[in-house]
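Missing here is one protein chain; the remaining ones are kept as they sit in the complex.
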């Protein structure tokens, strides 16, 4: 399938804005690279605290991405494949965490799961304290990342259409089978990019976390929080850690790159 | 097309996680609502400063969404429709602003477009000062929002496949015509949701803006920056303004809801 | 069990955890102090959480299990007292005054407060945050009006912009200039003495480790703590 | 399995009643857009009727209140497009039905292999659908529908895109497989209708134009389309001692069935082979002669089919050459009354 792929070119001029866009994104990264103190780089990114923060970030982001997939895929399916009154409003509401400045999102979470929040009394009675724990980090990350998965997956579901689902149903597949064996595999590229978005957003999450979860080493101090703190005491280390975050992200995203379709 | 639509149900159990997801997102909004001081609400959100910040936010977000579309659509097309060595790495790099904590993104922008940044001398020679200007706000918003548009559009492009583009080319349409009359209309749902994501992300942008552009009323103090500042002195007003942001977002997103396909 | 780890209690391994919430400007000093404190107290581990003073107050009010709170401004400590969440009377442990921060080499040639009114990129803290309020008071006292290009939300943002050379000058605390090392130069000015910022500290109410919390407060107020703080440029209250 | 459908779909101008008896195979014929695929969609549950109902045995599948989901109907549909699942191999595509019915993987694959072999696509099992030719895809789609082992099978042009080498074999397979099943099969081919179906239903413009046993409809069509597909000439008119057509001419023939009353709608049907073609209007015995303009000449083995609008005449290649026929030539079609069957419609 190498030389034989179907060949339809893209317009030549399209490379110009694409290049401009790439430059806009890559130049700042280059700017950052230009400030890295390479002699100390390895030392800076391998301190105990750095490793702790990185580990915490990876673990919480993985959990919240999983949560996003578990909750977001059904949400996207319901939004794309059913219609009910008020669906439009619900869609807009679900997207809100995207537009809310993360700090505000954190406040909202605090108002809900905090001691004095909506569910504070109930949670207290259960002996659960959510805020300022690792659970809070995951919750904050899930809250801000979920809409990204939902939106991109809903788009993919709509673009894919329902033709194959119809065929599968007429072959006797129950909705669950259709979902599992037809819908999901067909929108896999969309799901992968949605999950990548969610993971990336979780990995970079800062505002909601610091507000809702606080910044405690090993428990709630994720990499972005650690970088933020380092910025005050050791700007070089902050740049180095940012670079580390970038490298981690490149690896993760590169690993989960969208597959090819027909 | 009302009663006659093709009917394939979604699995019944899927409503449960979808509902859970919706609750996770909506509950904090409810938590926020519960703290709004309704008696002062209208006064709080209509102060001179609030109106200025809202106006600035809407204007800059609109411009940066336009920029994202102009640069991001070509990028997505190049990523989805061509293949060249190093494409995987490029894709990961392009997605980076998503994972970079916005504050770090702001620093990177500073290192690039700032007076002493990579392009500082060149920009100075041109007499352009980017930092502390509205341009910086737009730049910061575009930087963080661009990947969202690129990722979701690339997913949609891949899901849509190339079959119709092939047909169009064989009918004599140049790549530009194919792009304009076939590719774009077919991925319109994906483009709309990508642009919505970008707009939402721009509207909520905080960290990169404050780091790169600063915060000056009327020039660089967007709504999230204003809310952040209010939080210290007047938490009630901050909550009220957040609610305003939410309402604005609902209206914008609701307006641009994805169209139907097939 | 993430929630267990953040509580200040004996977790069974013989180690007692003390959680200290401190203003961001105390990051470097409190890390040092915590180390010294741990060295003197076997089996004690000090967990530090830094943030804006008002954020920290919000967090404690919403249930964060802190044992000690060190604030960068009296106002925030007053909020905590008003919420009835202090375990003992707050005590002032440090003071701080403003200084002009300029990029290395001082490209704009700033020498005094009056130079800041000229045609240069001046960044200040927003009037709503303590350093901004202080800057405003200084300006009033000196009879000058500033026209900043940006009113930042935090000292660190001012510092970052000066350090990157983006701003020609900023008004920050002496300790911030000291902490930034070679990245910025500090220029003292006489009017700064008119506006002194005080840092109060107090144990938090309902702490599981009330005694240890009080010990930490005393440690900060004691010789070791004070010498660390003064090395960083803080003044004595 | 008996099917009873009576449904309307307003925006397609569709209003059809259709019954399929247990074990019966019904062929749906009709021009493009007549409503054949619509009928299958209604039965499969991919379309909700605006009014009316669909019953399978005594169960109401679609109706004013009732609605059974497609997957619950055990009705398998081979749609007009193959629509093979692009992410599954050919084998897994065919195994999809058995798997969905709960069979284990190995068993389903065995079933799938069997059906692939039946349609002559056994060697394609491991391919990806993207790597199939058009006809190969069509065969796999047929196998997939058959493998689902439905109570009612709906086939939309199962023989489309197949080459002449496999068509007879697949037709044989279908004939064997469909024998004891309830089936509705859409086709544009009289041979398929004759060989596969017990009964034929002709749709035109969303209505049933005629129906009856396959052989009978094709031998003695009442609708223009059925005549066309059976390769017969048909003239339509009112009874007036003969068939009085719209243009006023009178066609004589042998009345079959009940004697019509004057004014009754009747048709005159005859074989193209019974039509003689002349450059000049002939005298002599044939009592029916029509002046027509040749629109088309088609070779037909060692004969030539001369088309003149809706009428056709078969003449030998030699005669066609001698008559110097070409599209546009005016000729006289002549047919003996004894070769014309006349009956009420």
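Each chain gets a letter, A, B, C and D, in the order it is written, and its residues are counted from 1.
The working rule: contacts are C-beta pairs under 8 Å (C-beta built on N, C-alpha and C of every residue); 3 or more make two chains touch, one makes a residue touch a chain.
Keep in mind that this is a model prediction, so the values were computed, not measured.
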Revision key, fill the gap. Touch assignment to the omitted chain, from D:30, D:45, D:150 or D:260, lands on D:30
Exercise for review: Please pick, from D:23, D:86, D:122 or D:135, the residue that touches the omitted chain in the full complex.
Suggested key: D:135
Exercise for review: Please pick, from D:51, D:172 or D:316, the residue that touches the omitted chain in the full complex.
Suggested key: D:172
Practice item. Identify the residue among D:110, D:180 or D:296 that touches the chain left out of the display. Key: D:296
Check your understanding: Residues on subunit D that touch the omitted chain in the whole complex?
Key -> 30-34, 36-38, 80-81, 132-136, 138-139, 156-157, 160-166, 168, 171-172, 188, 191, 194-195, 225, 228-229, 231, 271, 273, 295-296, 298-302, 307, 327
Study note, to complete from the structure: The missing chain sits against subunit B at residues 163-164, 166-175, 177-178, 181-182, 185-186, 188, 261-262
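Just so it is clear, only the chains that are shown with their structure count from here on.
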**Study point:** Intercentroid distance (Cα basis), subunit D paired with subunit A, Å
**Key:** 55
**Study point:** Centroid distance [mean C-alpha coordinates] between subunit D and subunit C, Å
**Key:** 87
Check your understanding: In whole angstrom, what separates the CA-based centres of subunit B and subunit C?
Key -> 35
Revision key, fill the gap. Where subunit C touches two or more other chains at once, the residues are 160
Check your understanding: Using the touch rule from the top of the page, what residues of subunit A touch 2 or more other chains?
Key -> 107, 110, 117, 163, 166, 169, 174-175, 178, 186, 231, 261-262
